[in-house]
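All protein chains but one are shown at their positions in the complex.
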Amino acid sequence: MYRARASIRLSSTAQANNESRKSFMSNKSAGPVAAELIADLAAASRILAAHGVVDGFGHVSLRHPGAPDRYLMARSLAPALVTPEDIIEYDLDSNPYNANGRTSFLERYIHGEIYKARADIHSIVHSHSPSVVPFGLVEVTMQAMFHNAAFIAAGVPVFDIREKFGATNMLVGDAQKGVALAEVMGRQDLVLMRAHGSVACGPTLQTAVFRAVYTEVNARIQHWTMALKPGAPIAALDREEGRLADVVNQTAGMRAWELWRVEIRAAVNW
Amino acid sequence: MYRARASIRLSSTAQANNESRKSFMSNKSAGPVAAELIADLAAASRILAAHGVVDGFGHVSLRHPGAPDRYLMARSLAPALVTPEDIIEYDLDSNPYNANGRTSFLERYIHGEIYKARADIHSIVHSHSPSVVPFGLVEVTMQAMFHNAAFIAAGVPVFDIREKFGATNMLVGDAQKGVALAEVMGRQDLVLMRAHGSVACGPTLQTAVFRAVYTEVNARIQHWTMALKPGAPIAALDREEGRLADVVNQTAGMRAWELWRVEIRAAVNW
Amino acid sequence: MYRARASIRLSSTAQANNESRKSFMSNKSAGPVAAELIADLAAASRILAAHGVVDGFGHVSLRHPGAPDRYLMARSLAPALVTPEDIIEYDLDSNPYNANGRTSFLERYIHGEIYKARADIHSIVHSHSPSVVPFGLVEVTMQAMFHNAAFIAAGVPVFDIREKFGATNMLVGDAQKGVALAEVMGRQDLVLMRAHGSVACGPTLQTAVFRAVYTEVNARIQHWTMALKPGAPIAALDREEGRLADVVNQTAGMRAWELWRVEIRAAVNW
Partner (left out) sequence: MYRARASIRLSSTAQANNESRKSFMSNKSAGPVAAELIADLAAASRILAAHGVVDGFGHVSLRHPGAPDRYLMARSLAPALVTPEDIIEYDLDSNPYNANGRTSFLERYIHGEIYKARADIHSIVHSHSPSVVPFGLVEVTMQAMFHNAAFIAAGVPVFDIREKFGATNMLVGDAQKGVALAEVMGRQDLVLMRAHGSVACGPTLQTAVFRAVYTEVNARIQHWTMALKPGAPIAALDREEGRLADVVNQTAGMRAWELWRVEIRAAVNW
């Protein structure tokens, strides 16, 4: 079904011509990326949409495999519509390299600033999944309800944009807000955003997507668990169990990605 | 996929012949409307059905772009079945201009009377989405749980038809009831109807649909938030955050409409 | 799309040959039924499955239009698989007339005994929809949360098979149990069955299906309403509002049936 295609050149002559008048723009692409990787990144958008993690909004990025100071992400587009042709290269200040007139996501600074702060993170998912939002609105800590969401046992900080920036449009729409978000996230791989959504990260695209999907499932399980016996202690994964189970998720757990990728390939030819 | 078609004449000879015996009926169409706009209005019905905002019932209208004293809405039909051919022109007393024997929605007065009272509103959605109904049944105020539902931060009044009209069939089935509903709604863009449903409005078709969809999502988030920690304060959007975020929703937020419209076009040829 | 077909003879020679040894069996069919009606009854099964009211189990019946002492119902089969050819004629003791070796539902006595007790009822739906079951398990009365479920305002009794029959397999598997169920239902059109499911009835097939669907939706709304503010009074439809709104549901409300029937016709050719 899937066939490797020639790698897609991310630069273009048209883009080069625009560079003189866009001083903020990076002036050199980090080079081509394997087409299969670009296709996987586009597929990741659709996988997240298919699982209800993202709807018309949300985005997933990948650190450039050959240049740690660059990342790849779709142009501003509903995740379910993303194709490999929509992927843009950004520097870590979130300036697009090859936008060619295409609009960028307003909140791309989430990605750029986390990549700056955390060399171990190579993929990031930002979403507003309805089950997760409540945990950013009341003082209840998200815990790891089952092994598939093991990484949550490390702790889940909440970013409130109001603390540093007062009343805003709620978006992480510039670098300073991205920096503040990355600071609150610290060494965790998940951060909730008050009255907005969340960000899930991982060392690979597959792990970031896996974590975003199971953060959503975990949130649903925690809602039901807490409703079942309000105030009762929950026998969630402890920190050590979380660490051990997360190791398995990053290898054997990739069976889920295999399924999800096949499902997307059934609908597109990349 | 989509091709612009010649604009649809909303009048007809057959209709003209009926005018003498229907004294209440407007005697002149406000003129043709661009086919693309009519198609978007029909698509809006199907978008709302696809998102579970409406089921076999509910309706969406658009103020006539060339005549503020007219509005456009489907004949009485399940939203998922609406086509451009089903759109009827109404005056603001909710008299159909070109019904040609087609049945009108019993509750069209919701639309006519709100358009009369609020010159800034150009599109209206009426629905009974299950997540929203509870907020009209107990004394709990709907709040804006996340930025996509920002417009809710302005406040959400509840219309109880029983207060002015006693025991009824619960429908806004005449002009007086429409006036009473519009009065309760006041300057807000959302009004709940006790034991019935809700009405979401906007300055454009796209914004009204967006608000109806995210009112439903917001209701689900608020249910889970309140169950998570009963009685706890909720860090919802405040009024100023709501105002600022709503501005973004009306522009960048239209990315969702783009997706939804494409999804409908995949099933129909208009 | 739909074309009227010749009416289906419900009798058969093979059946006639079996009659001598099956003394309990009715010895004469009440005569052929219009094919369109049989198709609507089969479609009703699939509509209920499509709306999650029934799953692999549940059944819907129709009183014979020409013989009030007979009713029509599918052979024992998952509702989503029912075709017009699966419809069997029963007398009100729930003996099949033209089974021809086909198995009957164990709980057909629900239908026969209610038809005996209530001349005004012409269609019955039995289901186990998950949202409804809880109202038969704890002491909380189902109320009419919105106009589409108006008929619920008349009251909803609960049948506990244990009261009269002790420990059983929970099924209404004989006439005595059917009689007991019909007695508890009384003059209402909905009865819940403890730890089992419910029965919704109506004067027409369309109304019974409509009521079964909106009983399920109403249950979901009531769950959320009660969770939203535990113990608070609910501004549900009162008895008079329920009576008035139910009248509308039986006429204008049939717009939903139109949609549902079209959806089934998109998958089958009857």
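Couple of notes before you dig in:
Order as written gives the chain letters A, B and C; numbering starts at 1 within each chain.
By our rule, a contact is a pair of C-beta atoms (placed from the backbone, for glycine too) under 8 Å apart; a residue touches a chain by one contact, two chains touch by 3 or more.
All values reported here derive from a predicted model rather than from experimental measurement.
Touch, as defined at the top, links the missing chain to these shown chains in the whole complex: A, C.
Residue in contact with the omitted chain (choice from A:Ala39, A:Met145 or A:Ala200): A:Met145.
The chain that is not drawn here is touched, among residues C:Val133, C:Leu237 or C:Leu259, by C:Val133.
Considering the whole complex, the residue from A:Ile121, A:Val156 or A:Val217 that touches the absent chain is A:Val217.
Interface note: of C:Ala80, C:Ile234 or C:Val262, the residue touching the hidden chain in the full complex is C:Ala80.
Although one chain is not drawn, its touching partners on subunit A can still be listed: residues 144-148, 150, 217, 220-221, 224-225, 227-230, 232-238, 240-241, 244-245, 247-248, 252-253, 255-260, 262. Seen across the whole complex, the unshown chain contacts subunit C at 55-57, 76-78, 80-81, 106, 128, 130-131, 133-140, 160, 162, 167-171, 194-197, 223, 226-227, 230.
Just so we're on the same page, only the chains that are shown with their structure count from here on.
For the touching copies subunit A and subunit B, the fraction of interface residue numbers used by both falls below half; the interface is of the different-residue type. Centre-to-centre separation between subunit A and subunit C, using Cα means, comes to 48 Å. Averaging Cα coordinates per chain places subunit A and subunit B 34 Å apart. Each of residues 227, 230 in subunit B touches at least two other chains.
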